[in-house]
Every structure is written in structure tokens, then in C-alpha cells.
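The complex appears here without one of its protein chains, the remainder shown in place.
Labels run A and B following the written order; every chain starts at residue 1.
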Amino acid sequence: MYFLEFLLKRIAQGFVIIFLTSLLIFTLLRVVPGDPVRLIVGGMAPDNVVEEVATKMGLRDPIIVQYGRYMWGLLHGDLGQSYLRPKSGMIATGGEYVDPSRADMASVGELILERVPLTLQLAGVSLVFACLIAFPIGIAGGLRPNGWPGVLAFATQSLFVSIPNFWLAIILILLLSVQLGWLPALGYRGFAYVILPAIVLAVEIAPFLIRTLTVSLGEIMQSHFIDEARVRGLPKRRIVYGHALRNAAVPLANLLGIQLSSLIGGVLVVEYIFDYPGLGHLTVNSVVGRDFPTIQGIAITTSAVFVFVNIIVDLISYSIDPRVEL
Amino acid sequence: MVDTMAAIGPDELGSKRVEGSIARQILGTAWRSTGFRIGFTVFVLLLLASAIVPEISPYEATKMNMKARFLPPLFLGEKWEWGHPLGTDQLGRDMLLRCLVGLRYSLFIGVTTVALMFIVGCGLGLLSGFKGRWWDMAIMRLTDAQLSIPMIILAITILGVSKPTVPTIILVLGLSGWPLYARVARSAAVAERGKEYVRGLRVVGAGDWRILLLFAAPNILPPIAFVAVLDIARIMIFEAILGFLGLGIQPPTPSFGTIISDARKYLINAWWIATSPGVFLAVALTSINLMGAALEKARNKIYGGA
Partner (left out) sequence: MRERSSCKGKWQMISRRTLMQGTLAGAGAFGIGRLNPDFLFSSACAQEAKTLRFLAAEALTGNWDPTTHTNLGQLIAEGFMFGYLTRAPMRPENPTELIFELATSLESIDDYTLEAKLRPGVKFHDGTPFTAADVKATYEYGCQPDRPAQWYPGQVKVEVIDDLTCHIKTGDFGYPAALYYYLSSFLPIMSAKDVANKAALSAKPNGTGPFRFVQQKGDSTFMEANPDFYLGKSPIPAVEYRYVGDTTTRTLALLNGEADIIERLEQEQVDTIEKDDRFEINRAVSVENKYLFFRCSKPPFDDVRIRQAACHAIDRSVILDVLGVSGTYSKAHISPVKFGYTEVDNYPEFDPEKCQALLAEAGFPKGEGLPELTYYVSVGFYPKTKEYGEVITAMLQEQGFPVNLQVLELAAWGNLLYDKPGGGEGNMIDCGWCTGSPEPDLVLRTHFHSSSKRICGIVDPEIDAVLDKERNAGTVNERQDILQKETLPMIAQKAPALALFTSVFIHAYRKELEGMYIYPNGMMDANKATLG
């Protein structure tokens, strides 16, 4: 019962947060300089067309009315339509006069949905890579914090966290793709295109994993139950994997929840450099093209994902270790 | 780095009050670690270099020289010159100077932004934790909401549609990074509120603000400030990313992100233009991270009951 009550409360809170986020983003994009209608019709459109389109789209109504309309759509699962991308998918670079009569604009929801799988794939692969780097280094460092594995863990972590991701990305493209020709780098035409960006992201995520692993393993190894296990004569391997890792899992899960927002930041830059057609790429292009409905949709979607992933993380922590306070 | 902030639990802060200045103890402990000393030395050297070298150099970071374009760093290739130890860029500007001036801006933005985040975040957090009730409710929900929008999306959205200048960059990064500080400060303030001395002061008739500013804040804030050092590195990377996306400081002012982004197309023929600012940034960040990590360890040790 306690559990269910918690769940409902968290979900309700989650919705409040998403509501506030959307309000925040919506207001922000409305008070910022620049007339979105000019973007829709293009730089060469005559002024009367601008006003006509603005009135037709309700963009001259008070912000609160517009927000109400937007939220009403959101409740029905409608994130609005892109200013820049027609259904066919091509984008304008601005400046031209675009007939308001032009072909239907793409729905923001669809734009996001069609890119989510690609971004999830990238995020998944990079998490796997990050774990492959972090687990050996982190576990060794946690078990022998004062020996060389500890130093190695600390050094890797300090170094990786200090390498700017975009810089690493272009160096890797130059080395692995251009000079050696081992991996494709730009665009997306198959799984091979995920590897390079995933490596860059993995380098960005790994230090946090290493750190959490070393710290929590180190703490746990010093705690009483490990000593007890030792006294009971359990082999070291079992102690580590059976007990310590299980206990380190809670902070690890929490970390992933919190790290999600940095991960999104990384994905954004990395997708942009590798021309990888995921959500981050869409975000950067929407920002430079000032496609407000799409930016809004992405921000709301990511905040929803963030909120609910964190609820799930709490649940996982609870199921791993029921002592965790909910 | 987000987790470093989250790791400061509510009970750690303030539950154990050590006599004497906690700040001094933390600093002392950190100073005894090798990591801190290395980081500190490197950092001070970089700081001095960026402060002094551009002032005494015969060249200027923004002065172009079409005859000296694409000079390689010392001892590489045939055209290198003593005057340009790291070579020159596509417009014949000295790379060493550009990196050092870039470092100035990067550090300035990093430190100022973290200070802003710290002031706004801790201010709201203390208020929220100390006042409680609807103050708490409102501030914390706002914090949650803002925390749920990735900082970078917020930053590029605002900078993408308005003119990026140094003050706007600081403002935007600062205003999008405060929520974590608010959370941590609030937890500490809640714990502090229940303490004997606070109740004592209330009885004596001290107002909320007085207690908050004169007595509670000095106990709560320094430990958070030490961990904030790590955030300086994070903001410096952020500033570079913004520059890389074309949303950072505008030319001719050099900044790491802009230099690397511009040099991308010269990577194959003149790799040093993109490489040296990358190395500079990475070294500066490593030094800050070494110091930050040592400070954090020291703080944990002291609060952890050493």
C-alpha cells in the first residue's frame, strides 16, 4: 500500500513538473525577440502576408490564450506543427518567401517519434561501451583504492571528464574514419554509424560510472557485512559480486537517473558533429532554424522522460534494496 | 558532476558540527593530497601565463597577418618560428596567445557563472528550507521543473534566439544551473533549522533573516562552495560547446569552442589549430578537476567522521 501510494504521488508530482516546464519553455520562447511568423513565411514575404498568417494562426492572441490552446492540444497528444518542416521532411534555410498555402507541415510529435529510436540506439550502445570501460577500472579501483588500480581509476576519471566531447569527436573522425578508414562517421546508413559517436559519448559517461563504482565499492568493502562474509569464509569473488556489487547498484541506478540530463547534452553535440539524424540533431537544427514548436516539443518530451526515468530509478532502487527511503 | 552535488546528503551537512573552522580543515586535508598539489600548481601556472604572456607579447591575439598563416608549432615542418611556439591559425594569428586569451574568458565565465549559480541556488535553497511552507513548496517545484529540462537545451534555446555576449552567456548558464544548489542548500537549511542554537536565537527574538544570514549561512555554505569548484570545469566545457555551436562569444574575441569549431575544416592540413586549444582546455580542466576532487574527498572525510 505504501508503495502504491508513493507511486501515485510521484506520478502526480511528475505531471505538475511537466506542466511547469511547459509553462516555462512556452513563456521563454514567446518573450524572446524575433517574430515566429516571419520565420514561417520567410524573409521575402510582404508585411500584409505576415499579419494575415499571424492572425490566422492565433499568434497575435495574448500569451495566456496561446498557452491554453497549446496545453489543450498537449492533453490530446498534439504537440503542434513545425514551422520549418513540411510533412515531406525537407527544411528551409530561411529568407525565402514561403507561401502560407504550401504543403502541410509535419507534426512535431511525429518528428520526435521518428528520431527517438535512433537516439535510444545511440544512447544504449554508448552505455554498453561506458560500462565496458568503467566496470573493470571501477571495480578494480574500488577493491584496491590505495594500490595502482585506485590510481588508474582516479587518473582515467580525471582525464576523461576533462576532454571536451566535441574535440574528441573531431579527432576520432580524423583518425579512425579519414586516416585509417576503419569506421564510417557521418550520417546514418546502418549500425556501423553508431560506433564512433557511441565511443565519444561513452568517454563522457564513463568517469561518472567509475567514480560511483570506486566510491560505493570502497565504502561497502569496509562495512561490517563484508567482514562478516570474510569471516564466514566466502571466497573473495563471491563477496564482490554477490554483495558489494548488489549494494553499489543503488547509487549506480540513481546516478543514471541524474546523469540523464548530461547524457542528453552530450547526445546533442555528438549527433550534431556526426550528422547523426537523432533527437539531438533535430534540436540543434530547430534552434538554429528557430523552429519554436519543435523546440518546445523536444523540451517537454525530454523533461517528461527525465521525470519518469527518475521515478523508475527510485522503483528499481527500492526493489534492489527495500531499505531505500521512497 | 551533477552527482557530486547530489552526493551531499542532508544529514551530512551540519549534523556533525566540528569545532573550529570547517573550511580550514577541509582545505588543509585537501592540501595534503598529491592530486590537489599537482592540480593547484598547474592551475596557478596557467593562470599566470594567461595573465602575463598576452600583456608582454609583441603580438596580439586578434592581430591578423596574412603572410604568416598556417605556421606550424615549434620544430614541426619547415616554416615554424620562435615567435609562434604553437604556430598560427588560418588568419595568421598566434595560437599561444589565442589559447591564453581564450583561457581567460573561459575561466572568467566559468568562475562567474558558478558564483551566480551558487548565489541564486543557495539563496533560494536557504530561503526554501528555512521558511518552509509555501515558500518551500513553490521554490522546490520550480527547481524540479527546471532540473528536468536539460541545461544545454535551455541554454542553446535562449542563446540561439538572442545575441550571445559574455554577460548573456553567464546569465543563461547561471540561471539554468542553479537548481542543484538550491536542493542541496535547502536540505542543509532544513537540518539547521531544527538545531538548538537556532531555536535559542528565535527565543531571544532574532528574526528569520538575521538568523539565516548571520548564523546559518556561514555554517552551510562553505562545504557546498568547495564542491562547486568541480562545477567550474563543467561550465568551462559548456562554454566551449556553446562556442562550438556558434552560440558563444562572438569573434574577434577568441574562445576555445569557437577556435576549435572554426579549425575543424583545417584539421587535415593544419591539425594544430584545433588541437592546441583542445589540449589547453583539457589541461586546465584536469587541474580544476584534480583540485575539486581532492576538496570533495576532504569534505567527505571530515563529515564522514574522521
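Throughout what follows, a residue touches a chain if its C-beta (ideal position, glycine included) is under 8 Å from a C-beta of that chain, and two chains touch if they have at least 3 such contacts.
Given the structure is predicted, the values throughout are model-derived calculations rather than measurements.
Enquirer: Pick out which of B:S57, B:Q90 or B:T168 touches the chain that's been left out of the picture.
Expert: Per the contact definition at the top, the residue touching the missing chain is B:Q90.
Enquirer: Please identify which residue in A:F15, A:W72, A:W148 or A:W182 touches the non-displayed chain.
Expert: Going through A:F15, A:W72, A:W148 or A:W182 one by one, A:W182 is the residue touching the chain not shown.
Enquirer: In the complete complex, the non-displayed chain touches which residues of chain A?
Expert: Residues 34, 38-39, 42-47, 84-86, 88-99, 101-103, 173, 177-178, 181-187, 189-193, 275, 277, 288-290 of chain A touch the chain absent from view.
Enquirer: For chain B, which residues touch the unseen chain?
Expert: Residues 62-64, 66, 90-91, 160, 163, 246, 250-252, 262, 264-270 of chain B touch the chain that is not shown.
By our rule, only the chains that are shown with their structure count from here on.
Enquirer: With chain centres defined as C-alpha means, what is the inter-centre distance between chain A and chain B in Å?
Expert: Measuring from centre to centre gives 22 Å for this pair.
Enquirer: Under the stated contact criterion, what part of chain B meets chain A in this complex?
Expert: Contact set of chain B toward chain A: 1-3, 6, 35, 141-142, 144-154, 156-158, 160-162, 233, 237, 240-241, 244-246, 256-257, 260-261, 264, 267-268, 271, 274-275, 278, 281-283, 285-286, 289-290, 293.
Enquirer: Going by the contact rule set out above, which residues of chain A touch chain B in the complex?
Expert: Within the complex, chain A touches chain B at residues 13, 16-18, 20-21, 24-25, 28-29, 32-34, 154, 158-159, 161-167, 170-171, 174, 178, 208, 211-212, 254-255, 258-259, 261-262, 264-265, 268-269, 272, 283-284, 287-288, 290, 295, 298-299, 302-304, 306-307.
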